[in-house]
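Left out: one protein chain. Kept in place: all the others.
Each chain gets a letter, A and B, in the order it is written, and its residues are counted from 1.
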Amino acid sequence: MIFANVDREGYTPDIECYLRHGGYEDLRKATTMEPDAIVNDVKASGLRGRGGAGFPCGVKWGFIRRGGPKPTYLICNADESEPGTFKDRYIIHQDPHQLIEGMVISSFALDVHLAYIYIRGEFPEGARILERAIAEAKEKGFLGKNILGTGFDLEIYVHRGAGAYICGEETGLIESLEGKRAYPRIKPPYFPAVLGLYQCPTIVNNVETLCHVKHIVQMGGAEYAKLGRPNNTGTRILCVSGDVQRPGYFEVEVGSLTMGEVINDLCGGLKPGRKLKAIIPGGSSAKVLRADERYKVKEKAEDGSMVDKEIGIEEIRMDFDTLAAVGSMAGSGGVIVMDDTRDMVWTLNNLNEFYAHESCGQCTPCREGSLWMRKITDRILAGGGTEQDPDTLKSVADNIAGKTICAFGEACSWPTQSFVIKFREEFASRSTKPLPLPTPPEFLADRLSEEPTKALTTGSHH
Amino acid sequence: MQIPTDLLARIDEAISHYPVSKQSASLPLLHLWQEHFGFISDEAIEWIAAKLELEPIKVLGLVTFYPMFRRKAPGKHHIRVCRTLSCAMAGSYALKEKLSKAAGIEAEGHGHGAGGGCGGHGDPVTVSEDGKYSIEFVECLASCGTGPVCMVNDDFYEAVSDEEVTQILSKYQ
Partner (left out) sequence: MSTQTATPEAPPPVQMLNVQVDGVWMQFPKGTRLIEACSQANKFVPRYCYHPKLSSPGNCRMCLVEMGMPRMTPDRQPELGPDGRPLINWIPRPQISCAQDVAEGMAVRTDSPMVQEARKGVMEFLLINHPLDCPICDQAGECRLQEFSVEYGNAKSRFLDHKVKKPKNVVLGPRVTLDDERCILCSRCVRFMKEVAHDDVLGFTERGSHNTLSCYPGKQLDSNYSLNTVDICPVGALTSTDFRFKMRVWFLQETKSFCTSCATGCNTTISARQGVVYRQTPRENNDVNEVWMCDHGRLNFHYLHSPERLTAGPIVKVLAQDEDEPTWSSAIAKAASALKTYRGEQIALIASGRNTNEELYLLSRLARTLGCTQYDIIPHIDLGDEILLSEDRNPNTAGARLLGLTGETPGANLKGIAEGVRSGKIRALLVFGEDATQAGLSEADLKKLDLLIVANLLPDATTKVADFIFPSAGFAEKRGSMINKKGRLQRLNRAIEPPGHARDDWEIVRDLILACGGGNGVHSIEDVFRQMAADTPALAGLSLSKIGDLGVPLQLS
């Protein structure tokens, strides 16, 4: 559905091609509808946000009151940066008008007259393609003044980010769009739907989410809701990377496949002779799942009752609720597969470096904790792991999660929490040095790393 | 400093996209400036601050917050290699080394800038002696299924193999 035209033979991103394939027909339909009817369709569709949090889109839209004293803004979050996720790039590059149409329909429904596409800075080509698409749409009367003769006006501008992951967080994105350092805002009181861009009501939706709106208008909300599974409706794009034969992106009905089917059927299985070790199922922030673990889920039996079931990793169904039930999340749909050649300390350190680099530094736990976790895994990798390090790592992560302004706190602590718990033996075997005496920390890290075998303690400390 | 008229026109056009607040045009103006002049000088900060009626510290705050903005001149061609997990698993650390070697850039420790654990974000870019190429590690470029990936200027390269390194660089003279 969303990816219908992606990688399609002969399909080009220009408006003529889009129109030949039925483009902007759903906008025509939408403009004949009552705006509230569109909002109700989105509610009925059960569409959940495709950015990572899975928040019901209709509920978000429901916060907006048409005709309020302040204008309402729509922002498309195209700051795709969650490691493991690579879907928006293809929509933007290959089918930009699908997104524009989704945005015009959404704006019509929400009484928005000024919308921005916040696209990550590393997509310069994507920004140019979107700007061209906007110009084409304006020329054809799908955008600008008096759209399709309805009297509805809308301007869309492309706004480029500049390499900061935190701009994917919607209030950080809003700050960035206001020309500031992307420090996420406290909620309450700054819920975007109430006090968003320029302190006005603002809806921030992911690229994929806005594209779905077009299809919801086309099918009707109730019909759309039949796709997928209850509370996990529609299709979603899974992005698979890592140790599989054929990594790639796949649009599937939510929950229609299990993890095993994704890996084996869609991606051609693991590389020859390798064994599955771990999977990060929903972007790098999602908690890692261990391959040899058994997971407890509730499943609907034939008589409709819920029964407890124990399943293996390959049986996990790829939907919002099941992935939450096994202790991780569907997140942004980015599946990273790791086979038995992977070193879990190295893997976690790679992620820790990412999060330490991307923490905006506004609030204390994340600013200090993300770098601390990175320093610990750096040191363990360099051979300087101490006995206390796995516990310290876990507790540092615990002290971040749930205590920060935005969800980055969870995003940066979940990998550490889950890797250290699930692969405890791997961390413990590399963290064997006795705890050194209290020494000024300026000197310790180097000594620990440089003297891999010699115990550093003396006297009565041990 | 002479600002070319066409750049000025693009700057004014960019500002017009933000009817509510000129400050919103900060990032667009920094991009336009960097695309034209290669990096964000002190003069750039002061000029943009004056243009948008901001204190220059606020613009400096942006330049040092957003990793894409550079305070020093890069090489004639700037290479970005993705460092994050999927690409790293696919060999991006080796790719960065090969690209550096082929571009005549002296190798430097992995990660963002020198100094390992205690360095800042300050200056992660290394430039070749002849000034032709510069390279930096960047975080996820959102093409995890086709790692390792890199960008040269605005061009994007996926699943870059060892053999392709010299071939890619030869396009940028």
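Brief remarks on what is shown
Just so we're on the same page, contacts are C-beta pairs under 8 Å (C-beta built on N, C-alpha and C of every residue); 3 or more make two chains touch, one makes a residue touch a chain.
Treat the numbers as computed from the prediction; the structure is a model and nothing was measured.
Interface note: of A:C167, A:I313 or A:C363, the residue touching the hidden chain in the full complex is A:C363. Checked against the hidden chain, the listed residues A:T31, A:T85, A:T233 or A:T404 yield one contact partner: A:T404. Remark: the residues of chain B touching the chain excluded from display are 42, 45, 55-58, 60-61, 64-65, 67, 117-118, 120-122. For chain A, the list of residues touching the undisplayed chain reads 164, 181, 183, 186, 188-189, 356-365, 367-372, 375-376, 379, 386, 388, 392, 398-400, 402-405, 436, 438, 441-442, 444-445, 448.
In this text, only the chains that are shown with their structure count from here on.
Per-chain Cα centroids separate chain A from chain B by 24 Å. Within the complex, the chain A residues that touch chain B are 80-86, 88-89, 114, 120-125, 157, 159-165, 176-182, 198, 239-243, 247-249, 284, 334, 336, 338, 342, 347, 350-351, 353-354, 357-358, 360, 374-375, 378, 445.
Residues 17-28, 30-31, 52, 54, 58, 61-62, 65-69, 80, 83-86, 88-89, 111-112, 116-117, 121, 138-147, 151, 154, 156 of chain B touch chain A in their complex.
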